[in-house]
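Every protein chain except one is present and positioned as in the full complex.
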Amino acid sequence: MKTLTVKYFAMFREHAGASEETLELDAATARDVFEQTRSRHGSSEPIGHCKVAINDEMADWTASVKDGDVVLLFPPVAGG
Amino acid sequence: MKTLTVKYFAMFREHAGASEETLELDAATARDVFEQTRSRHGSSEPIGHCKVAINDEMADWTASVKDGDVVLLFPPVAGG
Amino acid sequence: MFAISDKDIVVDELRDQVKNAGSGGVCVFEGWVRNQNEGRTVQRLEYEVYAPLAIVEGKKVIAEAKQRFPFLEASCVHRSGLLEIGDCAVWVGVSAPHRDEAFKACRYIIDEIKVRLPIWKKEHYVDGDSGWVNCERCANV
Partner (left out) sequence: MFAISDKDIVVDELRDQVKNAGSGGVCVFEGWVRNQNEGRTVQRLEYEVYAPLAIVEGKKVIAEAKQRFPFLEASCVHRSGLLEIGDCAVWVGVSAPHRDEAFKACRYIIDEIKVRLPIWKKEHYVDGDSGWVNCERCANV
């Protein structure tokens, strides 16, 4: 188990009812964090156009997470 | 012979040393007017990108000119 | 220059930033809040921006554009917060010796910004409802 801080944005923040949580997760990759928090919050957004950052750097879903990491979950963006 | 008013613009005005002339020309088409005034003024600009208007309407070089017409000779343009 | 701003975008200041004696012109794109989207009447709009990463990614987009379409100056500002109909949400300006590079770089920057930056748009409709706007390319997945 790892202690991870997970930050939610936009619709993910609304699904989670919080902008940030500190969770104990059995997660190896960013994808694991996405899937475990999604089921936890009853969100159904597919991972397709979502993005992830680890400790303020954009990352791939296959990137591994380590104890203490801050994982940022971004729903599909729509700037401009 | 036809009496034609010929107007010159930009480099054609400089070649002709006048912005306008009234000439007696043996010209059937706009192209004839171009060629006869070109040789008259020693201009060597090819007709390729030049344009012509007759009585303030854009015209083809094959357009016929009649007595009293105002023929505008436009050297290559470069707006913007 | 890339920035996120929670204040009105002042076009004249931005235009001055891309001025350059060697530039033959500038291509500018301004994104405005429009009164409807997908058939629904919009009252106002809210931009949520995660600024630390939006700024890094925005600068990266501008650098990429410069490599592809060499230009002299470029500047981009994106709004955060609450906007009304007609407000300027994003301003992109690119100046270059010739217009082809200016047009292409400007288009590249706005296209990439819309799909890559951590910026989310929530529309508030006149019927009281509201919703997060999906990104442009998502519909095609």
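Every chain is named by a letter (A, B and C) in the order it is written, and numbering of its residues begins at 1.
By our rule, contacts are C-beta pairs under 8 Å (C-beta built on N, C-alpha and C of every residue); 3 or more make two chains touch, one makes a residue touch a chain.
Remember, predicted model here, so these are calculated numbers, not experimental data.
Novice: Counting contacts across the entire complex, name the shown chains the missing chain touches.
Specialist: So, spelled out: the chain left out of view touches B, C.
Novice: If I consider the whole complex, including the chain that's not displayed, which of C:Gly31, C:Gly58 or C:Pro118 touches that chain?
Specialist: Of these options, the touching residue for the absent chain is C:Gly31.
Novice: Using the touch definition from the top, which of C:Ile4, C:Ala54 or C:Ile110 touches the missing chain?
Specialist: Looking across C:Ile4, C:Ala54 or C:Ile110, the contact with the absent chain belongs to C:Ile110.
Novice: What is the set of chain C residues that contact the non-displayed chain in the whole complex?
Specialist: Interface with the chain not displayed, on the chain C side: 11-12, 15, 19, 21-32, 34-36, 85-86, 95, 97, 99, 102-103, 106-107, 110.
Novice: Considering the entire assembly, which residues of chain B contact the chain that has been omitted?
Specialist: Missing-chain contacts on chain B: residues 9-11, 46, 48-49, 51, 53, 56, 58, 72, 74-80.
Operating definition for what follows: only the chains that are shown with their structure count from here on.
Novice: Using the touch rule stated at the top, which two chains are linked by the largest number of C-beta contacts?
Specialist: Pair with the most C-beta pairs in contact: A-C.
Novice: Centroid from C-alpha atoms only, then distance chain A to chain C, rounded to Å. What do you get?
Specialist: Here chain A and chain C have centroids separated by 26 Å.
Novice: Whole-Å distance, chain A centre to chain B centre, using C-alpha means?
Specialist: Those two chain centres are 73 Å apart.
Novice: Centroid of chain B to centroid of chain C, CA atoms only: how many Å?
Specialist: From the centre of chain B to the centre of chain C is 49 Å.
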